[in-house]
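As you look at this complex, bear in mind that one protein chain is not there, while each of the others sits in place.
Read from first to last, the chains carry the letters A, B, C, D and E; within each, the first residue is number 1.
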Amino acid sequence: MTGIVVRHRPDVAAGQASALSALGVATVHEAQGRTGLLHPHIRPIQQNVAVAGAAVTVLAQPGDNWMLHVAVEQCREGDILVVACTTENLDGMFGDLLATSLMARGVRGLVIDAGVRDTAELRRMGFPVWSRAVNARGTVKATLGSVNVPVVIAGQVIRPGDAVVADDDGVVVVPHEDIDTTIDAGQKREANETSKRERLAAGELGLDIYDMRPKLEAMGLRYIDHLSEEKNS
Amino acid sequence: MTGIVVRHRPDVAAGQASALSALGVATVHEAQGRTGLLHPHIRPIQQNVAVAGAAVTVLAQPGDNWMLHVAVEQCREGDILVVACTTENLDGMFGDLLATSLMARGVRGLVIDAGVRDTAELRRMGFPVWSRAVNARGTVKATLGSVNVPVVIAGQVIRPGDAVVADDDGVVVVPHEDIDTTIDAGQKREANETSKRERLAAGELGLDIYDMRPKLEAMGLRYIDHLSEEKNS
Amino acid sequence: MTGIVVRHRPDVAAGQASALSALGVATVHEAQGRTGLLHPHIRPIQQNVAVAGAAVTVLAQPGDNWMLHVAVEQCREGDILVVACTTENLDGMFGDLLATSLMARGVRGLVIDAGVRDTAELRRMGFPVWSRAVNARGTVKATLGSVNVPVVIAGQVIRPGDAVVADDDGVVVVPHEDIDTTIDAGQKREANETSKRERLAAGELGLDIYDMRPKLEAMGLRYIDHLSEEKNS
Amino acid sequence: MTGIVVRHRPDVAAGQASALSALGVATVHEAQGRTGLLHPHIRPIQQNVAVAGAAVTVLAQPGDNWMLHVAVEQCREGDILVVACTTENLDGMFGDLLATSLMARGVRGLVIDAGVRDTAELRRMGFPVWSRAVNARGTVKATLGSVNVPVVIAGQVIRPGDAVVADDDGVVVVPHEDIDTTIDAGQKREANETSKRERLAAGELGLDIYDMRPKLEAMGLRYIDHLSEEKNS
Amino acid sequence: MTGIVVRHRPDVAAGQASALSALGVATVHEAQGRTGLLHPHIRPIQQNVAVAGAAVTVLAQPGDNWMLHVAVEQCREGDILVVACTTENLDGMFGDLLATSLMARGVRGLVIDAGVRDTAELRRMGFPVWSRAVNARGTVKATLGSVNVPVVIAGQVIRPGDAVVADDDGVVVVPHEDIDTTIDAGQKREANETSKRERLAAGELGLDIYDMRPKLEAMGLRYIDHLSEEKNS
Partner (left out) sequence: MTGIVVRHRPDVAAGQASALSALGVATVHEAQGRTGLLHPHIRPIQQNVAVAGAAVTVLAQPGDNWMLHVAVEQCREGDILVVACTTENLDGMFGDLLATSLMARGVRGLVIDAGVRDTAELRRMGFPVWSRAVNARGTVKATLGSVNVPVVIAGQVIRPGDAVVADDDGVVVVPHEDIDTTIDAGQKREANETSKRERLAAGELGLDIYDMRPKLEAMGLRYIDHLSEEKNS
């Protein structure tokens, strides 16, 4: 499936995207059953930014960013560009010119399993990026890859039109068909957490709130006063 | 020693803790003879924060944060929670709910040889964390570990009640019985450094202040004008 | 070539240095034909700082920072201290005292393939550092290395007097004899990018600006509406 | 999809398996368009062994090998057990007892993105293993995973019934529906390579056999006698 | 505790050592409650060798093997030399000359958290080594460390006189006071495994032998025929 650009793919509604970014990566990951999280080697180059949007996917050769230029044309308002590589590569495939072009099209951010450069300028421009490395190493434009095919990136499958959520904690993908149920489950989880947070702030213990003591006792947890008791036993 | 919670352990006095955090990690490490420093893969998620306190230790299974909930109850004002893992693990064992609970008890920070999540919120809350990774990956609550037993974490042994000092440079442990002598040695070192700093700022050379020239010459250090002299010799 | 300090080496003019730091690492790297970039494991400890200057080089033993003290004396206004190690090492070879001494001599920054400490203080002092690690681990002063000999650091050869440019993207070296041609090429590249940036911001596509479409078509890039078309073909 | 065991999945015919293992990993990878190769951190614990078979997949928690015991029952003659983990883990999930059980069922080998132990015994038994690590670290049996669901392992998707090929070079997956076309393409490739090998052994150059010279010249490759010619130009 | 050589330390009896090496690393690790295992970055340079003996410990500076020469004199028949480093280091601290000297004293092997060289010769001599790296990089003799003090190595504390067991799976330490109980527990475990191995070889399933089915069912494990059943549910 190399050398293909697929034009059509599902969209993520603006309301869905804002709901997902408000929930954040950790909650979305939990809400869909602890799946979808990209490996933590993908890190933000900025702090205090959360975005969500529809994935436009790129599969690139190592050291070759040609397909990123092809992908720009396929991007729409609210998308997130997702760049996987056929093999591990840290080269700086993306910089401020491509970011300018993506911002002109309303793209919300970049997730890339390779390097990026012009990072100070990207922060100034307000274009958020999650990458494997910061690296000024230049790339060639010599070999075809593909745009809008399913890719495996940082241990997850991302298909065009899946929702991608990214914040300070990393990046999570939500399969397109699971977006609404995930938002639902996430918002319930959050409501539940709010009351938990208040009780915890007031000094109640998770051991009691979650009723963990009986199970811990059944598993054999023992409380002793001094370690020497154990050693003498 | 799995499945044990030890209730009693030594405290670090408030004055000891503030003296240690004022000295900082590098000075404390030097003051106790260049020992106690955790491996630098343990990194802060925030900047410009220095804390010190008594270690409450946790030994956890990979991907399982149950014992952190157990440990909260053992924490007191001024403690630092220290979480080691039986095996290398990057999962997100800690987030804003546990932090809320620890803050309610007056805990000063977390040192964890695994991942943490909700990092933007943790920074907003002002709860400082030193961790091996930022990772939203959720964990289970299925297997016992222990609380307040000695642990090996990032290359160092930490026992409950040892003093832990953490700042932008990393984390150092001071054995409980060495706290006062370490503070003493650290404050002398710092006093000595202040005068050195002034002389260095005034342009004096370390070569002269530390009287290094004779020893360097004895070791055979040669000054030449051009590298070609060496090659022709 | 161990145990040698070379006194004479070329300078980088103030105008050359300011031109290079204004261009930035990514542009300088491209301008000299995509060479000279240090491996991205060398990372800044601060943000939004760009410097350039003449390299004063140090070759140090692992865990031994003696030669850094020797090197200070060889530094002049506008230099950048470059520290390579005979073998991989993360120890904290550099801290605020050495920085004080270097600032007193007008040195613009440090590039070190090892660890540094006192990082909060270094940021406060405004002394910029690019390093392999943040690490408080102390070092000894026991073994000779060399100062102002050519070193291999992070995959690049740096000779004394070469220009070193460092910013948020990393570090690049420019061989002394190529400084002017690199500045020239970089400034032309930047002028060219400015007009590109405007066209991209206005919504024009790189595909058209760089006239990529014919070559992509010749290479066989195919546009399809749905992935299923490909699978059925 | 946690906590599920799927009973039915496609088989790989004995003839298909032997054809694939005869081709070997590198040729199969090329034959299907350079796809399907697992990341090279998956390494054999033995030399000179090549196997192929139908994947029985396991998704396991870190530090927990319970699902491997569940998976054994789903294995048939000629299968290869494929174990992915929900998160990076090096624990020793597999040893000689599980291997004995798998050999009793005719399983041809194990591919695991975690650790294995009893490696000397596994080699003596002749049960081949490709793993991320050799590690005696024991695991618990506390948390459900799944058997025979699609998994992402070492950068590739493997579905139950896909063909897995493993030899000294690593591991490659062939989607079930592509097995026959891949064998075809691989055998053609090999036939072609045999004649190439003979010509190369006789001293002919790849430059001529593959007719590379015109394209290299068109790209601008220049032959010079001494490097100094280039520097003077 | 730098600059100290401790002369007296407990011995491991020849019978204890042979019992431990016969059990092997994985069984010993399990027999003492899944503790004591060194991180798997410590790897053997040979295959099919298992040894056990009393630890003689060394704490060395990075790039400095002076203390290994000091340690040789402290070694006795049946010992295993254990070398930790104050900081991560891959230098080749050990080669065939030191091995010759150790063999002359009856030392059974080396465990080192650094590099070794002359590996082909070490295999020819039959001196077994477990190390972090193979590396010919030479070291200096300039700085004191210590001999026969407790060290932290690859995540474990080893004290002089503790039993060290090493085979193809890695290295495990048994605290001196636990040697006999560990041998006991290990031999029982092995006896138990022998009968298990026979039943498994005969085709019985671990699911039945270990009576796992009821607990799996209670945890909610579901068997389905096709994955589509799950997706439709």
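Heads up, the rule we're going with is that a contact is a pair of C-beta atoms (placed from the backbone, for glycine too) under 8 Å apart; a residue touches a chain by one contact, two chains touch by 3 or more.
On a predicted model such as this, the values are computed, not experimentally measured, just so you know.
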Absent chain's touching partners (shown only) are A, C, D, E
Only one of C:86, C:100 or C:135 touches the unshown chain, namely C:86
Where D:64, D:96 or D:167 are the choices, the one touching the absent chain is D:167
Residue positions on chain E contacting the omitted chain are 1, 3-8, 66, 69-70, 72-73, 90, 92, 95-98, 100-101, 103-105, 115, 117-120, 123, 133-138, 141, 144, 148-149
Per the touch rule stated above, chain C touches the missing chain via residues 1-2, 33-35, 39, 86, 88, 152, 155-157
Where chain A meets the chain that is not shown, the residues are 61-64, 86-91, 137, 140, 142-143
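Rule of thumb we're sticking to: only the chains that are shown with their structure count from here on.
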Intersection of contact sets, chain B vs chain C, gives A, E
Chain-touch separation of chain A and chain E, in steps, is 2
When each of B-D, B-C or B-E is compared with A-C, the one sharing over half of the residue-numbered contact pairs turns out to be B-C
Between the Cα centroids of chain C and chain E the separation in whole angstrom comes to 42
Listed in rising order, chain E residues that touch 2 or more other chains are 34, 86, 88
One finds touching chains in the pairs A-B, A-C, A-D, B-C, B-D, B-E, C-E, D-E
